[in-house]
Structures are given as structure tokens and as C-alpha cells.
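A single protein chain has been removed from this complex, and every other one stays in its place.
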Amino acid sequence: MAVKVGVSGYGTIGKRLAEGVVAQKDMELVGVADVAPTLPVKSLKARGMPYKLYCADKNRLPDLEKAGIPVSGMLEDLLSQVDIILDSTPAGVGAKMKKFYVEYGVPAIFQGGEKGEVADVFFHGYANYEKGLGKKYLLLTSCNTTGLIRAVDCLDRAFGVEKVAITIIRRCADPGDLHRGYVDLAKVDPVPSHQATDLMEIMPHVKATGLLVHVPITHGHIINVVATPKRKITKEEALAEFHRHPRIHVVKISEGFASNTALFQFSRFTHRPCADMYEIAVYEETIGFSGDDITFAIYIPQEAVTIPETIDGIRASLQMQKDRLEAVSATNRHLGLEPKKPLY
Amino acid sequence: MAVKVGVSGYGTIGKRLAEGVVAQKDMELVGVADVAPTLPVKSLKARGMPYKLYCADKNRLPDLEKAGIPVSGMLEDLLSQVDIILDSTPAGVGAKMKKFYVEYGVPAIFQGGEKGEVADVFFHGYANYEKGLGKKYLLLTSCNTTGLIRAVDCLDRAFGVEKVAITIIRRCADPGDLHRGYVDLAKVDPVPSHQATDLMEIMPHVKATGLLVHVPITHGHIINVVATPKRKITKEEALAEFHRHPRIHVVKISEGFASNTALFQFSRFTHRPCADMYEIAVYEETIGFSGDDITFAIYIPQEAVTIPETIDGIRASLQMQKDRLEAVSATNRHLGLEPKKPLY
Amino acid sequence: MAVKVGVSGYGTIGKRLAEGVVAQKDMELVGVADVAPTLPVKSLKARGMPYKLYCADKNRLPDLEKAGIPVSGMLEDLLSQVDIILDSTPAGVGAKMKKFYVEYGVPAIFQGGEKGEVADVFFHGYANYEKGLGKKYLLLTSCNTTGLIRAVDCLDRAFGVEKVAITIIRRCADPGDLHRGYVDLAKVDPVPSHQATDLMEIMPHVKATGLLVHVPITHGHIINVVATPKRKITKEEALAEFHRHPRIHVVKISEGFASNTALFQFSRFTHRPCADMYEIAVYEETIGFSGDDITFAIYIPQEAVTIPETIDGIRASLQMQKDRLEAVSATNRHLGLEPKKPLY
Partner (left out) sequence: MAVKVGVSGYGTIGKRLAEGVVAQKDMELVGVADVAPTLPVKSLKARGMPYKLYCADKNRLPDLEKAGIPVSGMLEDLLSQVDIILDSTPAGVGAKMKKFYVEYGVPAIFQGGEKGEVADVFFHGYANYEKGLGKKYLLLTSCNTTGLIRAVDCLDRAFGVEKVAITIIRRCADPGDLHRGYVDLAKVDPVPSHQATDLMEIMPHVKATGLLVHVPITHGHIINVVATPKRKITKEEALAEFHRHPRIHVVKISEGFASNTALFQFSRFTHRPCADMYEIAVYEETIGFSGDDITFAIYIPQEAVTIPETIDGIRASLQMQKDRLEAVSATNRHLGLEPKKPLY
């Protein structure tokens, strides 16, 4: 029988979580919750309400009704029906919402904007699935960290990785953001970036440091990784591992994939719903060597990259699969990532 | 029996033309032609070749083959099968391609990047459909002009329009463009912009002037129109006409549609293929009055806006419908624009 | 004897106000006040403290001291020495500061970010100088409005202007702003923009409406003006007036001035202090006609454009000159704007 899932917060991430859950044959999306007739919420109505919307704040119910959005009940109604809730409320709000989840005895998975204390375990489907087994409150790694760990874990399991030094070129706003953005400006953050320290928490046997620079782009982050493997590896060996990974694509600059936006555009051209991409990409011609260190650049589509690992989290928390590879494979199959098809 | 259509040039516009033709029940897309394994061409392969690709230059056939793109023949093979060809090769190339179309006796519709002399008539489905009837070579108005004329023609048919003064805030590059773009710069062009003079050619009874300013955005143009109607009109009257038009949506800034990108994002959120939009939008709160002149701002999604009017062009050239409204309605029905549904 | 002037708030505008006052031979800059070691404040120290800094909040004095910024006293010390204070604190803060100015009996001129009620009169040096005579609290028009009125007043005094419809292409952030900015986005505001209503307050005999669109640029605004003159005028007549105005330059797109940034760069190339420009520019090739209406586009350097009119405000408030033209000419002479030299 399908496990029943709810999504709390129907924004940039929540929308993708809902779609990702809908695709899982062994899960049922009971509904999503939000408080206002935002564009994502309005889009639900425009699509004919493919799933139910619940209101997360009764004071704001009139706003939804005035906008003509069909509301199926309150968050409490949703919580009383689900086996697990995926929290994708704005950063910091999840911690406040937790009391409702606790009250209804519903396990919850929080997104990377929340602080560590909200959860029992800091989780990444591929890197530490076992840590999440049976845990009631999981905190997903952030979008950058999720993508980064995918690539580092991929090499680590094959060859061993001692340490990484990363440079994150971060999109400073999502498309359409009115509340943030930079013009003609690259903002530099102090080191180490949280992505590096988060990686060390998920993969404690790897040392990591890194710089994060925010730049005026909206379609995905780019990370340059300098990784020290436990033994010298070749470009071909690394490529073979990346090619094998269901959540990683290898693309070639020489074949037109020379930017962040090329990958976004290709998602549009291939009619992916919402022009989204679950997979990260490695730019093949960026693989190089600094002594025995291997360097490579990856593309991280910030809007949808955490969806697979969040769904892995459902599997772990509810112990749907005990085995890591069985779990991620189930997620992958339902998302169309396995068996792996070439991107192009 | 369906008329047979080919598309020559499978780039930003060609891709959308092909999809638009596929949607028409009284048309058949025989195939598309291109010369290189660009991202749009690669996306065809990734989608399992929903329609056939022809090679437009035998010297470049090896490039397509090397990239593993299935090729169904040469442009000549396509031309010998079609009743009409839609040219969407890069600006200026269409004029060179015309000799092939002439050789095969195939009527052709060119996009707005070409010069007027390439065609028998300068065409806009809503504004001068009758001019295109039976004409062998049609030149479509450019994306900005197409959208602008939709709005002006809409008011003109209802109330009469004497003159317009426009300010075009033009997206300076398409998403992913590597060959053009401005950073922290708004480029000012001399007046009048070609959109104003083009409007006068299509609607000779209206006087027009306008300024075009290129700005660093990629998701659609914004035009502010100052229109002098033949009689004083009210905001409600204008709104009623815009609401009635199948290719125009009225959106509210106060409801979240406060930018170009809001409309692009909404297209993503509603899972429109390729996140495209055929319709222009009028921002309701931008309707104002300067004396008796009415002013309003419109959003023009540059990538797909010309598709409906190009399909109208097929109908005119091949005399599929003699009546303007029958023609545009047929196009609209197949594209899902009629009967009109609210955007949200 | 020179009138004694203070500047309260040493940020983007305050810095330029101070420099502008220093240039006036009949004024003396007693000092500037701020609360934190911001980049402009640090730059004062780096320049060897060309004028004195006062601290506007004793709780924040330690921050300034820790940063090694020489502090000459508190705001109160400054207020007790000056004949007038120029308030350029952040938008909305001026209203709170007013009580200090009142307490010390010091007239004040506020910048356009404040609300109208803070002042006795809404002021523009060229357009309504007489209204400011002897008034204790003046509110300057905002940067866009100041530049716009310069151009409209210039035509109005020569030919009469009945109404204007404007389209403002607004820089959405100043260079270096970390707290605001848009990426790949043009934000549309409801009409009428405040610049239009402000113009009507300053020039009550002119009707105005307008649209404001925020775009991702930092170096100046561009406004397209559609003006209805009282009698038909020619391009040459308009140009002659613009050429004559000490605070307006006419530039040609064909000579390299095709953008906002061209004017910023030219200010750098000519070694203007801070790469600033007090003058607005009219792009000559944007002058056109819509029926009898004249249209033209202007460039407004947002950082320094209000400085001359603010200094005019000092002259009005303190009745240094009773005559409008005598006053603006005095300001102009000291700023090097009169006698007028060609920009290039």
C-alpha cells in the first residue's frame, strides 16, 4: 500500500516535491499546504487542481478563497491523513511548523534552509541513507550541498576521497525573485562555506573547505571541485563513475553545453515539466588535474536537485527500504532516472 | 485533408513553429530542417524524434550523423513533400534560402528578421489577414511588432486608433545566448524604432512612433503604449476588449504578475511545453490616461508569440479560410486559445 | 560671509552633497554626520578627512572609533554650528531626524525618499524656486523627478507644455548595493508613477502620467517623454533649448553615447570626481514626434543629479538669492556648469 505524503509549503521547492511524490508509484500525495495565492498556488488552479490544497493558516484562508483557489481543508486535516510530511516552508519557518507535525505525530523532512537542531539527522540519500532509517525528523542538505555530495560520494565510493576544496559560483536569486538579487556584482562570503562543513557532517571521513561567490544568474549553481583522491585516478576512471550514476549527467562544452543556462534550456527543449532537472551535470572538459588532485566543475539545478534525495528520505524515515541502493533505485525508477538514458 | 507543412531552421523560433503546426488538426508537419546538431536539434533526438529532421546542407550532414541525430533526408526531400515551408533560419539567411523554395515551387512564410523584399506581403494574422490570401511569400512581423499589433488592432477594431507612441523595453538576448547580451547597460536606439514603422505598414491608417531600449533581461519584452483613440474610451471598455481577445491575457500586478519573469515562471508552473506562451499579457494596473490618450503596458514572450500569426499565414497563403476570424479562430482552437480560458 | 552647511547622512547622496557644498564659494561645509564606518565614511579617512565627520548616534560612536575614523563630535555639535542641514539619511529616517533639526532651530532640506509631510514645500530649483524662498523645511524631488522636471521645465518655459506621458526605465540598484537588485527581471509598477504625480505638484499647470519599470542596471535611469506642447515645435527648437540649459547635455547615439553606461564611462574618462555627473543628457536621435507631441529620451545619473537642485534649495531657504535665475546660476557657476561647456 502506498505511503501517504503531504507537502507543507508550496513554493519553489514544494511544487517540485509534490510532483516528485506524485511520480512515485509506492507513494500517494494526499495534498499540499500553503497560506497565500502565490503564483505556484495559482498555477495549481490553472492546471485544474491535480492535487488538493490545504490552508496552513486559518487567518489567511480568506485570501485563498478570494483568489478563487479551491481549498480542501486546513493543514491539520492534511496532517491527520499523512504518514509523513515534507516541509518546504520558507527558511526558518519549518522550525516553527515542527510543533504541528509533532502534535499530529507525523514524521517530517525539512529542507536545507532550516537549522540542524530541527531534525534528528542530517540526511543525503546517496551518502548516508542508513543514518536516516527510522528517524522521525530528517534535515535534507541544501541544493548546492546535495549536488556536491552526489559527485563527491560517487568518486569516494569508487576510489576514496581524502579532501575537497570547492569554489561555489552560486545563483543569487531564483527566476522571478523580487526580494533578492545583485546587479553587476559578485558577493564573496567568508570561508569555509556551509556547503563544505555540511559535506563533512554527511561524509565525516572527508575534509572539505570552500569559497562561495554569489553571482547574478538564476538558472543553477556551478561548483568547481578540487578533490584529493586516496589513489591517483585517471580522467577516464572518473568519467566512467559519473556516467554510471543515475543522478549525474556528463555533458560536453564542445557539444553546446557551455553554461548553466544551456542545461536549463535543454530541459525546456525536451519538454520536462516545469523545465526542471533532477540531475546534476559534470562538464567533461573541466576535468583536470592539479598534481594528483582531480578537478571538475558541476552544474546544480537549484530548483529540483533536492527532490530525489528528499524522496529517499521518505524511504529511510518510513523504512520502506532498508538497503541504500534499493531505496535510491526505487526513487530513480519512478523519476525516470533509472535505467539511465543519455541526456542527449 | 491536412495541408503539409515543413519548417526550415530549427532554432528558437523553428522549434516553436514545429510544435504549433503539430497542434493544428488540419495541418501535418512533414518535418523540420537544420544544418547542425544544436541544442534544439539534440533535444529532438532526446525526445525520440517526434518528427523528422532533414539536413539543409549536405556539407554539414556528417556533423549531424557524427552527433547521432537521425536524418530523414535533405531539405530538397522535405521541400518536395510540403505544401508550404515556414522559414525560421537565422535573420538574413531566409533571403538566401528563398531560391530553394522557389525552385520547388513551395510557398514560404518568413520570420521578422528578414527584409521586406523577400516577400509579397508583410503579414499579421489579426490585422491584415486578407492581404495574405493566396500570396506565395509572406513576411511575418517581428515578435515585438506581432504582440504590439495584437493589442493596438484589438483597440482599433473596437474604438479606432489614430496614433501610438511606444516605448519598447527589449530583452537583449534569448536565454542561453552566448553571442549577444549586455551587462549593466541599457542601449538606446534612434527613433523611430522599426516596430513603429512596421506597425504603420500593417495598419496604414494609424500613425506610430517609438523608442526601443535594450535591457539585460531574457524572458520577454515590455512595451508601454500611449495610444490616441478616435473617441475617448474608459479603462473598463479597453479591459473588456483585451479580456475578449483570445491571444491577450489581462494580468494583475497586485496578484503577483509584476514583471516579465512572473509570466515566464507561470508558464513553467503550469507545465506549458517548453515553458512557452503564445499570448501577450496586459498589466491591468498599467492602464492609465494622458488626457484622452490611453496608456498601457504589455508583455511579449519573444520565443513563441509569433507562432499563432505564422500559422494564420499558412491559412491565408493556402486560402484554407477566406475569412479572417474563421482563420484565426481555427489557429486558436488548435493551440488551446479558444474558447478562452483565464490564465489563472 | 559664507553660509554654514551640514550634511546629515553620508551615503550615496550625502557624499555628493558634501562635495557639492564644498564647491560653492559662498558656502562653508562645517561637516557631515553618520553613524557607521561605511565605505563612504571609510573613504573620508582614506582621503585624509577633507572635512569633519560627526557621529549621529552616541551608541554607535564606538563602531566609528574602532574603525579608526576621526570623529569631531556629535550631530548636536554639528547642528549647533550650521545655518542649514542637508538631510540625506536613508529613506524614512529623515522624518525621525527632523526633531533634532527642529530642536536646534536649523532649517533642513530633505531628499526625495522622505514623505511630503516632512517639509513645508516640495522643491525644484529650476521649476519652483520661488516657492522655497524663506521656507524652513524643503523636500527635494527624487532623482528621476529632478531630472525629468529639468527637461520638461526647459521646454515649458520656452514653448508651454500641456501634458506629458513618461516611461521610466529605472536602475534597480546603485553600484555595489547588496540589499536590492533584480536578475533577468524587469519589474512593472502600477501607473501613475510617483514621478508623474510629483511633477504635477511642482508644475501644477502640466498634466502627467507615467509608467515605471525597474531594470537590472546600476548606472542611471532612462526616461522616454511624450510631451504635448502648447504649440507645435520643431526638433531644432527643442534642441536649441536643451543646448542652452546649463544642467542638460545633448549627446548623440551616433557619436558613441548609445547607453546609460556610456555617460557613466565618459564621466570616468574625464576624471570627474567620483565619476559623477550633475547634468542629465538628452539623446539627440531619440527626439521624435507623435502627431504634434514631441518625444525624447533622457539619461539621469541617479547619484549626483539632485545635488544642484539641493544647493538651490539652500539658496532659497536662506534667501541667499531672491531671483530664481540668479540662484541657479550661482549654483551652476560653482559646480562648473556655467558658463556651459560642451560635454565633448
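Going by the order they are written in, the chains are A, B and C; count residues from 1 in each one.
Methods note: a contact is a pair of C-beta atoms (placed from the backbone, for glycine too) under 8 Å apart; a residue touches a chain by one contact, two chains touch by 3 or more.
Worth saying up front: this structure is predicted, and the values here are computed from it rather than measured.
Visitor: Quick one: which of B:84, B:148, B:173 or B:238 touches the chain that's been left out?
Guide: Once the missing chain is taken into account, the touching residue is B:173.
Visitor: Would you mind spotting which of A:195, A:260, A:302 or A:331 touches the chain that isn't drawn?
Guide: Result: among the candidates, A:260 touches the missing chain.
Visitor: Of C:197, C:234, C:270 or C:319, which sits in contact with the chain we cannot see?
Guide: In the complete complex, the chain left out is touched by residue C:270.
Visitor: Can you work out which residue in A:105, A:190, A:204 or A:339 touches the chain that's missing from view?
Guide: Missing-chain contact among the listed residues: A:190.
Visitor: One chain is left out of this view; which of C:47, C:99, C:205 or C:231 touches it in the full complex?
Guide: Of the listed residues, the one touching the omitted chain is C:47.
Visitor: In the complete complex, the non-displayed chain touches which residues of subunit B?
Guide: Residues 172-173, 175-178, 180-185, 187, 216-218 of subunit B touch the chain that is not shown.
Visitor: Applying the definition given at the start, please give the residues of subunit C touching the unseen chain.
Guide: With respect to the unshown chain, the touching residues of subunit C are 15, 37-40, 42-43, 45-47, 67, 175-176, 178, 183-184, 219, 255-259, 261-262, 264-266, 268-271, 273-275, 342-344.
Visitor: If you put the missing chain back, which residues of subunit A would it touch?
Guide: With respect to the unshown chain, the touching residues of subunit A are 162-165, 167, 169, 182, 184-192, 207-209, 211, 213, 215-219, 222, 224, 226, 228, 253-254, 258-261, 283, 285-291, 293, 295, 297.
Criterion: only the chains that are shown with their structure count from here on.
Visitor: Considering only C-beta pairs in contact, identify the chain pair with the most of them.
Guide: The chain pair sharing the largest number of C-beta contacts is B-C.
Visitor: Centre to centre, by mean C-alpha position, how many angstrom separate subunit B and subunit C?
Guide: Once rounded, the distance between the two centres reads 42 Å.
Visitor: Taking each chain's centre as the mean of its CA atoms, how far is subunit A from subunit C in angstrom?
Guide: That pair's centroid distance is 47 Å.
Visitor: So what's the Cα centroid distance for subunit A and subunit B, whole Å?
Guide: 36
Visitor: Mind pulling the residue numbers of subunit B that touch at least two other chains?
Guide: 184, 219, 258-259, 261
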